[in-house]
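Moving on to chain A:
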Amino acid sequence: MAKLTIENTARVVEAYIGEYASGKSEMAINRALELNKQGRRVTLVDLDTVEPFYTLRPIKKILEEQGLNVISFSHEDAFGLGETGAMLNPRARWALRHEGDVILDIGYGVYGAATLNLVEGIDECPELKVLAVINQSRPMTNSHERTKEYILSLGRVDGLVANTHLGNETVTEVVLQGLNITKEVGEELNLPIVYMAVDEDLWEEMNQISVSVPVKYIKKYMPGAMW
Partner candidate 1 sequence: MTTATPAIPKSWYLPSKPHKFCPGCGHGIILKALGEAIDDLGIQDQTIFGCDIGCSLLAWNFFACDSTQTHHGRTNPVMVGIKRARPELICVGYMGDGGGYSIGSQHLLNSAVRNEKITVILCNNTNYGMTGGQMSPTTLPGQKTETSPYGRDPEQTGYPTMGPEFVAAVASDNAYVARATVSKYKQLKKYLKNALTNQIQGNGFSFVEVLSTCPTNWKTNAQQTWAFLEDEMEKQYPVGEFKNPFGKGDN
Partner candidate 2 sequence: MARITEQPKKSFLTGNETVAWACLAADAEIMFGYPITPQNEVMHYWTRLAPKYDRSFLQTEDELSAGFTTCGAVQAGKKAFTATAGPGNVLMQEPFGMAEAMRLPTVAVIQQRGGPSSGTVVYSQQEVTLTTFGGNGEGHRIVYSTATHQEIYDYTIKAFNTAWKYRFPVFVLGDGYQAKMREPLELYNPEDRGIEMVKPYPLIGLGGEIGVDREPSHLCNIYSLEEELYEVVMKVSAEYESISPEIEEYEEKNCEDADIIILTHGIVSRAADDAVKALRTQGIKAGYFRPITLRPYPAKQLREAIQKSGAKKLLIAESAYGQFERLTKQEIYGETIQVEHLYMPGVGIIDHDIITKVKSIL
């Protein structure tokens, strides 16, 4: 029997977790759009309960226009933005009942992967992969030790996404240094680097360099989602 991988499983269910501002939402959006381009039906779920502000809400329409089914608050049902609004979208609770692939964008917070308990049926979901997004430029994950400590605090993690960057000041050197440390930690914790994410603006430079992990070039959507 062929080994089940993300590539050949009938249904993709991925949950992106990680440090505050580590790039979870960008990873989730790009992955959802990638699957969507392959002609698959994709539901993208915003499950940020700690900081329900820097979320998919402002770019919901743009993503829907590209064909995604987006479960997140819209302006109309996010009254007060966290001061008075519900933190958990009831539709997110039933996200796994949607047909097709489900990409979950999990907010940061002390509960880590335990936030997934809010999703009905998550325990009985064999396809689920919990992916921790690691940006080595984040102070809480800026060294081998800190990254390891952080990943161990998350609970269930099935793989890592190396996403080291410095926003508009990213250079390939930063990306590659981050990848190396993330890889070392991954090896120590027996966690695969599922892929490395690189800003599409760096494609020309990065394309010249061979790295030992899959590389995904990502388009940044979240700067448009400021609040």
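How were these picked? Simply put, all candidates are chains of the complex that A comes from, given by their letters.
In this text, a contact is a pair of C-beta atoms (placed from the backbone, for glycine too) under 8 Å apart; a residue touches a chain by one contact, two chains touch by 3 or more; residues count from 1.
The model shown is predicted, which means the values in this text are computed figures rather than measured ones.
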item	value
Options 1 or 2 - which one, within this complex, touches chain A	2
In the complex with candidate 2, residue positions of chain A that touch it	20-21, 50-51, 53-54, 80-83, 135, 137-140, 142, 165-169, 174, 226-227
